[in-house]
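The excerpt is restricted to a subset of chains, each kept in its original location.
Each chain gets a letter, A, B and C, in the order it is written, and its residues are counted from 1.
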Amino acid sequence: MPMLTANTCGVFPVAVTPFHTDGRVDLESVDRLVDFYIERGAAGLTILGILGEAPKLEQTEAITLIRRFVRRAGTRSVIVGVSSTGFASMRALVDVAMDAGAAGVMIAPPSSLRTDEQIVGYYRQATDAIGPDVPVVVQDHPLAVQVIMSAQVIRRIVQELPSCVMLKHEDWPGLDKLATLRGFERDGSMRRISILCGNGGLFLDFELARGADGAMTGYAFPEMLVELYELHAAGRRDEAQDLFDLHLPLLRYEHQTGVGLAVRKYVLMRRGAIAFDAQRRPGSQLSPQTRKEVDYLLMRLGSKNPRFKV
Amino acid sequence: MPMLTANTCGVFPVAVTPFHTDGRVDLESVDRLVDFYIERGAAGLTILGILGEAPKLEQTEAITLIRRFVRRAGTRSVIVGVSSTGFASMRALVDVAMDAGAAGVMIAPPSSLRTDEQIVGYYRQATDAIGPDVPVVVQDHPLAVQVIMSAQVIRRIVQELPSCVMLKHEDWPGLDKLATLRGFERDGSMRRISILCGNGGLFLDFELARGADGAMTGYAFPEMLVELYELHAAGRRDEAQDLFDLHLPLLRYEHQTGVGLAVRKYVLMRRGAIAFDAQRRPGSQLSPQTRKEVDYLLMRLGSKNPRFKV
Amino acid sequence: MPMLTANTCGVFPVAVTPFHTDGRVDLESVDRLVDFYIERGAAGLTILGILGEAPKLEQTEAITLIRRFVRRAGTRSVIVGVSSTGFASMRALVDVAMDAGAAGVMIAPPSSLRTDEQIVGYYRQATDAIGPDVPVVVQDHPLAVQVIMSAQVIRRIVQELPSCVMLKHEDWPGLDKLATLRGFERDGSMRRISILCGNGGLFLDFELARGADGAMTGYAFPEMLVELYELHAAGRRDEAQDLFDLHLPLLRYEHQTGVGLAVRKYVLMRRGAIAFDAQRRPGSQLSPQTRKEVDYLLMRLGSKNPRFKV
């Protein structure tokens, strides 16, 4: 599969980790899920991210999952989340991932970091620990990890560390930050990097207009993200916005911390992408009321456009 | 004007504070803004909230603003944000507000609080400091103030402190929390309180179905919030959702930390509700790109329903 | 070795993890270090704590260390830190520890917890995951993990979860909290638990007077902690204070976040307890100036009492 580069683009769904209802990893659903994403146009996928319940896995399970996902993905690129509490564990996980054929790894900063010096120093040590040949995605997700990276600190990381080829842009709000980074490229003060956007896709309509190269998020209708990306690329802005607006009520509902993952797994299960919507404990619960609300939003979505009927 | 009670309901827009471009308070626009809200069906309004730039005001300016807002609001209820770093300043502000004729005050917990004991203790001391006759709105807004209040701690506050008659529900995600609180009322473990919802209205469609009594948020189309509330009250759920979905792209865009206030003031200015969209320093800027995006969303909104043309 | 109970008392040094200068675990020094602690009167020891660089270890290294420490400790109790990002990893580590013969495990809450409900819920799930027969030490260390546990929440944990038999008391300031907990025992609202104190021993002189059962901290002169404990137990308060005051300048110096571990390893190396003062990366550095200051404090300590000459 192709390695990540500064020119990688398209939609990389963030894959959930499928479990059986008794908490065991559901490897059969891994295959179904990968097929589901690829059939809907994904350029690759990201596994073991924050929403992938990675912290709940034992190391041996993580290794098994990496290998299964990568093998099934075939020629598509797989990005593996390897954020760890220490560099020894991180390196061990990176070695497994790259040996299995992953396209790169994603690293979020530990929540204790505060100053620019600390953040740049952390990525310096991390890339040093895992080796200079492994493509790295820098994950900028303040809401989840409590670390604020200014555009300037991202530029320092990019300029100093050649293996950092991609940014997962997940600051909120972040439209002007994205524009600032592309401005750095234009004024020559930063080399080009690939920027894929997260945050559930809540601002993807404008992020693509601001210069994003695609999306890296787990919204349960990846085909919408793919189509949005293609319409934008084709300059068909109003059609893109119509499509986005149609999905926004559900997309917004899915983008809730905690319960959002339960919503996402439920929709993926209803769409046949995974067998169960179970989360390993401790997990968020889907209350009956919540399920009814999701059903209502799905019903409305399907009735407005039969392509999205589930 | 009527005092806040546990049965207060409807839409209470959170008013921006109008400034001239040179940073002076714009008192003429205060009157226009109050009229704007009332003409669009507001049951009352909230001033000097977090989004009202209250921390940027000198005490004398805050006093002038309170009096101007309350006088113009006439028979409508005005809630005054009085969160302060100390109880002496809080009490001084509360005295001014209640003397002027405010309907109640809103208090957010200081960000240093952590444990249930600390949170309950804080509201105990605050209500003690301002006096037992002043109706209090408890503001539950973790994203802004970093204090997490469980449903259980809110129940403790409500049960212990009779003057706490309203909750500004602004946790995120918060739908199940809202339902839990209403469940406490049904099982008799908590007396009834009024619950108005914030968070820019991003989940108001479902919050009303979950038992909210209305909205307290500053979305620049308050008439939509009012109509949504009335449609829900009339049981016309699908029409309500259609209306909400129509506004969601703009509403979501306005609900961005920091830049959201700039967007809101800009739309209010374009709608004639205030003369200038200026913020007192330090304020967020509306980049040209952002302004274009807002114009685009306004254009789409107006073209889909001429009632919302600006 | 004896399992932890609610009556366990004495001094449990928090062991550093010895490394070679090239970053490999130094197993020979593990044996020396265990002997060092035991010869100086330790009742047991704690390994893989926050200061034990546990997050920097691969799982296989952690397993090797647990077995080596426990075997060498012989009849002394070993407490194993098992704080993990997920319950699957935690249970795996607990199984290794208890099979090897550990006396119990120590669990700190993840830094994301805020409300009383969340904290109690976390310990409920953790004890459920690892099994009800494993003695648990609840680690209350706000400065390191950002979670504030009130005395009331600790009481809820103790009352609900029988396997929680010990508190590592490391709040700061915490003297009145300690007294409150002992008061809960006296008034019958909480069963007795063992309370050992951390925070580098900075308040151990008064913690023992307030009802602590001993110390769990890594000060590089464990014999002082042991002697302090015994003098207190014998009611020889003034002698205890004289001893404590003699060590306070160094003890305070060692109790610095970050650099403190470097100081501690350096002193342990100078005392022959470990072969190298190396930390695995990323680690704090001992600047030449810092080393000179430690040497100065050691020199003064030894000159005032030859027993502590190094």
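FYI, a contact is a pair of C-beta atoms (placed from the backbone, for glycine too) under 8 Å apart; a residue touches a chain by one contact, two chains touch by 3 or more.
Computed from a predicted model, the values in this text were never measured in an experiment.
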Problem - Oligomeric state of the whole complex, in copies, if 3 are shown - result: 4
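Everything that follows uses one rule, which is that only the chains that are shown with their structure count from here on.
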Practice task
Would you identify the shape of the chain contact graph, picking one of line, ring, star, complete or other?
Solution key: complete
Practice task
Can you figure out the chain closest to the middle, judged by Cα centres?
Solution key: A
Exercise for the section: Express in whole angstrom the distance between the two chain centres, defined as the mean CA positions of subunit B and subunit C. Expected result: 47
Handout entry: Where subunit A and subunit C are represented by their mean Cα positions, the distance between them in whole Å
Key = 39
Completion exercise
Distance in whole angstrom between the CA centres of subunit A and subunit B is 33
Exercise for the section: Please set out, as single numbers or ranges, the residues of subunit B touching at least two other chains. Expected result: none
Problem - subunit C partner contacts - residues on subunit B that touch it in the complex - result: 114-118, 147-150, 152-153
Completion exercise
The residues of subunit B that touch subunit A in their complex are 172-173, 175-176, 179, 202-203, 205-206, 209-210, 241, 244-245, 248-249, 252-253, 256-260, 287, 289-290, 293, 300
Completion exercise
Touching subunit A in the complex, subunit C uses residues 55-59, 61, 85-89, 92, 111, 121-122, 125, 129, 280-282
